[in-house]
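Presenting subunit A:
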Amino acid sequence: MVRFDKVTKAYGDFVVLRDLDLEVAANEKVSLIGPSGSGKTTVLRTLMTLEPIQGGVIQVDGEPLTHMQQGERLVPADARHKRRMRGKIGMVFQQFNLFPHMTALQNCIEAPISVLGLDRDEAVERARELLRLVGLGEKNDHYPSQLSGGQQQRVAIARALAMRPRVMLFDEVTSALDPEVVGEVLAVIRDVGREYNLTMLMVTHQMGFAREFSDRICFFSDGAIVEHGSPDEIFNNTRHERTQQFLRAVLAGQ
Partner candidate 1 sequence: MNDIFDLNFAISILPSLGQAALVTIQMTVAGFLVALPVGLLLVCLRLYTAAPISYATIGVMEFLRSTPLLAQLFFMYFVFPLWGINISATMIGIIGLGLHYGAYYSEVFRGGIESVPRTQWEATTALNLSPSRAFLRIILPQALVPVVPAIGNYLIALFKETPILSAIAVAELMQRAKVIGADTFRYTEPITLTGIFFLVMSLLSATGVRWLERRMRKGTR
Partner candidate 2 sequence: MQRRRTGNAFYVCYLLLAIAFGAVFAFATDSLSYLPTLAEGALITVEITLMAAVLGVFMAFVSGLARLYAPWPLKWIAVAYIEIFRGTSALVQLFWLYFVLPQFGLELSALWAAVLGLGLHVGGYGAEIVRGTVAAVPRAQWEASTALNLAPLHALRRIILPQALAAMIPPWGNLTIELLKLTSLVSLITLADLTFRAQQINLATFRTVEVFTLMLVAYLILSLLLTLAIRWLDRHLALRFGRMA
């Protein structure tokens, strides 16, 4: 479903991802773990087309993301192609990024109406259902400032799902939350993963969750994948020293 082919991403002279290869199958749940600055968030951001890449190709659902097939060659994609491809991907951010001047419901219907062309009633119906799924059925008409962090994040998840993406990206979605509400958000992610056929990429520091929920875990360090495998392999049969160091440090703090 998602494939990174020798993807390079640099900010000026500073290279974040170097010739990265990554493959994620359809409906696979992959956790990206690793120290700060290791490039895991960058992977998500380039996939969401928030950042351009300098080398390589990203493929989503069999097609290149920011390139187009023109005969034999790959050329940079035009705006229409990018918009079509972007529609397959949804993202939930660490800081929720809800639209503060709109209610929870309005946040969830804005894009379906204007991008997917749903009429208002359809969009509202879909949004209500999603908000119920994430446990906020009663808070449809609340503004973000009236919601707790955990609630806001759940709205953000509903908002992203309303666009029916094939791939969902979660960028450290519990890092900005108080510890007590982390659980409710993770529970929602678990439910969502079960309810829908979604490919999910999650950057997370929640090792317990990663271990229990992921099909596969990738450990990033210095812009490259050092090691990847099933949770069992990563946690119990760690192969690389670097991974072990990291896991030891993180698990000590949890």
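A word on the picks: all candidates are chains of the complex that A comes from, given by their letters.
Keep this in mind: a contact is a pair of C-beta atoms (placed from the backbone, for glycine too) under 8 Å apart; a residue touches a chain by one contact, two chains touch by 3 or more; residues count from 1.
The shown structure was predicted, so the numbers you read here are calculated from the model rather than taken from an experiment.
Peer 1: Please find, within this complex, the candidate from 1 or 2 that touches subunit A.
Peer 2: Selected candidate: 2.
Peer 1: So in the complex, the part of subunit A that touches candidate 2 is made up of which residues?
Peer 2: Residues of subunit A touching candidate 2: 48-50, 83, 86-87, 89-91, 93, 95, 97-103, 110-111, 114-115, 143-146, 159-160, 163.
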